[in-house]
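One protein chain omitted, others in place.
Here is chain A:
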Amino acid sequence: MDQSVAIQETLEEGEYCIIAVQGVLCEGDSRQSRLLGLVRHRLEHRGQEHALFLYMHRRMAITGDDVTLDQIVPVSRDFTLEEVSSDGELYILGSDVTVQLDTGELSLLFQLPFGSHTRMFLQEVARACPGFDPATRDPQFLWLSRYEGREPEPEPDSRTESGWSLSQSTWPGYGTIGGGGSNSDSSKSNGKSLLGDQSSGGQDKAENSLTRQNKSKSEITDLVRSSTITVSDKAHILSMQKFGLRDTIVKSHLVQKEDDYTYIQKFRFFVGTYNVNGQSPKECLQPWLSHGTQAPDVYCVGFQELDLSKEAFFFHDTPKEEEWFKAVSESLHPDAKYAKVKLIRLVGIMLLLYVKQEHAAYISDVEAETVGTGIMGRMGNKGGVAIRFQLHNTSICVVNSHLAAHTEEYERRNQDYKDICSRMQFCQVDPSLPALTISKHDVILWLGDLNYRIEDLDVEKVKKLIEEKAFQTLYAYDQLKIQVAAKTVFDGYAEGELTFQPTYKYDTGSDDWDTSEKCRAPAWCDRILWKGKNITQLSYQSHMALKTSDHKPVSSEFDIGVKVVNNELYRKTLEKIVRSLDKMENANIPSVSLSKREFCFQNVKYMQLQVESFTIHNGQVPCQFEFINKPDEESYCKQWLNANPSRGFLLPDSDIEIELELFVNKTTATKLNSGEDKIEDILVLHLDRGKDYFLSVTGNYLPSCFGSPLHTLCYMRQPILDLPLDTISELTLMPIQTEDDGSQLESPMEIPKELWMMVDYLYRNAIQQEDLFQQPGLRLEFEHIRDCLDTGMIDDLSASNHSVAEALLLFLESLPEPVICYSAYHSCLECSGNYAVSKQVISTLPTFHKNVFNYLMAFLQELLKNSVKNHLDENILASIFGSLLLRNPAGHQKLEMTDKKKAQEFIHQFLCNTL
């Protein structure tokens, strides 16, 4: 039953009960049932908080009225809920889960019912725990204030140190811990079952378990640890979130290779079935349960008609359960100590599973389910119960069924069988896996009052054959035999030869056939069948000595070959699997090959593109590649370099060509001239989720007058390319205001010779050129002009006037410090209307800048004299040269229209006034 519904009804708006589980709160010798609800509160601004709400509750909590809030435990950072092993749990392995809840303030111990639901609950709680990431805020739990006052007042004298209320509950009927789960619907705990403690009550045991807990914890942990070696236990590990996929793969490989690391070991199974006709145990069950000389390893004991009262039918509750459980526990083979693994009951159908104590650690994944096929096809007066578990590496399912009665109803019985098979579904520990059915087990043991009768023979004839012990003859008339032969039921199951007389129906307390009015014909109602490999039946018999019921109990002993793990081989197999997965993972790391990793760009020139290309060839994994920034750098390469494309996607075994484009412009030229920068870079080609490749770029730059400062050029009497690099570097780094003391340096020229060359060329050839400075030049001619200027081969210069004019503009543009120095920019704009002051400002410029400015103005005035031919006027020239000579120190982006206008106006003055 989903009890979160009842809890949900008690919650304020905005809160949600994710999952609830019913457990037993253990405090000293007090055992109280509590509903534990994990409640989520969504915060207004993202995020959520959780708290554990503990409720007292009526036996069957269906609505909010059935529960009373007892305590709220916020899931804070110091909150932990952990499974603990307390003393004695070894003996009830597969029963309860004991969990310890700790916060800074309190510490509580709960027993939760064993099974997937509890495991889901624990997982949900684990997921709800706030991370420890210091970046996230501590949960505030402001919303919990809304529940204040709802918790009952604790009695002052019954408080523990932690403030936890110990007060005995006031709800009737849940103050004590129950004797065992009665029905799969009920999550009531299967509290006590320590066989050695049978005589003492559950509460004593609880006390023992608490006081002894510390002492034996380490032993138990050891035991738990040792059991984790078994393959079956990996299911627990699997349920953890992380490594999930990988673990799933490992698991499936392990299943495939199971034969490599397991061997078959025989286990003695006792299987018994007894229809007790609603009676209480009156006689010792030893003749039935421990008649053999060898103590069985596993006991599977089934009952039918445990309680025929309508109370049992309607309330699923019967004292008979405890009585028969006790009777069985006391009659198990005296030579061994047994642990109860599980008890499951549906009304009168009960199944008990015990294992020898030493095997308990190898039992895992215990689940129990019930299917009712009685009234309306659903009720529990008929049907089946089943327990599935893993013994070492073999999965085993034990079914106890009570099928429909009456001779003529064999088809109904067949149908009951089919219903049980289809509706019996076991949860898996890993909730993502589909539910298991009965048929999905290595070994199936099916016992019960199957109710098949002997047909087509009258009662007297039957009794006569029995008297003659002609069981073979009689067996031919057995409905189950006939139906199995017709493959309508128990297909694939085996049954041993019936060498005992029918087990139904006797007068209670005797071995006499039914003498009642109905005078039922004798029948082999009580049967044991099996399915699976490595199963040998050792005995199959009834036990006439027991006379409590109108049925006789039946027993069968088996030797069942169970797959046991050889730890050494298991480790080797696991190792092999892990290695192969690692190999796979390594093979899946993206990897490429590059046609070239070293790129040399030789004799790079100003504004001349050089391209080197290479090919990325991808391996077998699709990958994304990208050139990534090196630490503390803002782009993946130097400013003069560009990779095209710089990122992309590659399919397996495909190629892409990448071009590395090198282009030096005015921004990067000066530092290359000075040697502050070099044609040297390392590019990092990164593959997403994969390797990084380093690409080396080297080369040399040919210094150029483009990008060189004016004063530097003035000091260069020779062509720049004739100078040693050291000298160029030195001159380039020379401060602008160098006073010529005439000692170290050759006396400078008044203006750069390169400037003179261009202006002179234009003066000589282009003074009357139409649209001078307004038509673009040719790129090839620019390169030629640049080379002539840098090598001094001015006589070779032959280019169109427009190309030379453009080269002049590019030259002015490439100056690191404009003709009118940045420092004078603002004063120039301010005095742009006042020619006298403007001239004054110009006179303050460094000598070479002043010279260049005056030289250019004179040249422009010369041009204007020919304006009839060349169509130039003051406005055109002021507009072209204004922005080149006067550059905003803040860069072009900030250039406002008014500033631009003022700059033009400033130049304009010098064009129309005498210099």
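Throughout what follows, a contact is a pair of C-beta atoms (placed from the backbone, for glycine too) under 8 Å apart; a residue touches a chain by one contact, two chains touch by 3 or more; residues count from 1.
FYI, contacts and distances are computed from a predicted model.
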(request) Assuming one chain is omitted from the figure, identify its UniProt name from "Photosynthetic NDH subunit of subcomplex B 1, chloroplastic", "tRNA-specific adenosine deaminase 2", "Ras-related protein Rab-10" or "Trafficking protein particle complex subunit 6B". (result) "Ras-related protein Rab-10"
(message) For the chain not shown, which residue from A:I628, A:L721, A:M734 or A:M749 touches it across the whole complex?
(response) A:I628
(request) Kindly state which of the options A:R42, A:K469, A:R689 or A:R779 is in contact with the chain not pictured. (result) A:R689
(request) May I ask which residue of A:L11, A:V99, A:L306 or A:I880 touches the chain that does not appear here? (result) A:V99
(request) With the missing chain put back, which residues of chain A would touch it? List them for me. (result) 81-85, 99, 122, 126, 131-133, 221, 224-225, 228, 236-237, 240-243, 245, 578, 581-583, 585-586, 589, 597, 626, 628-631, 636, 682, 684-686, 688-694, 696
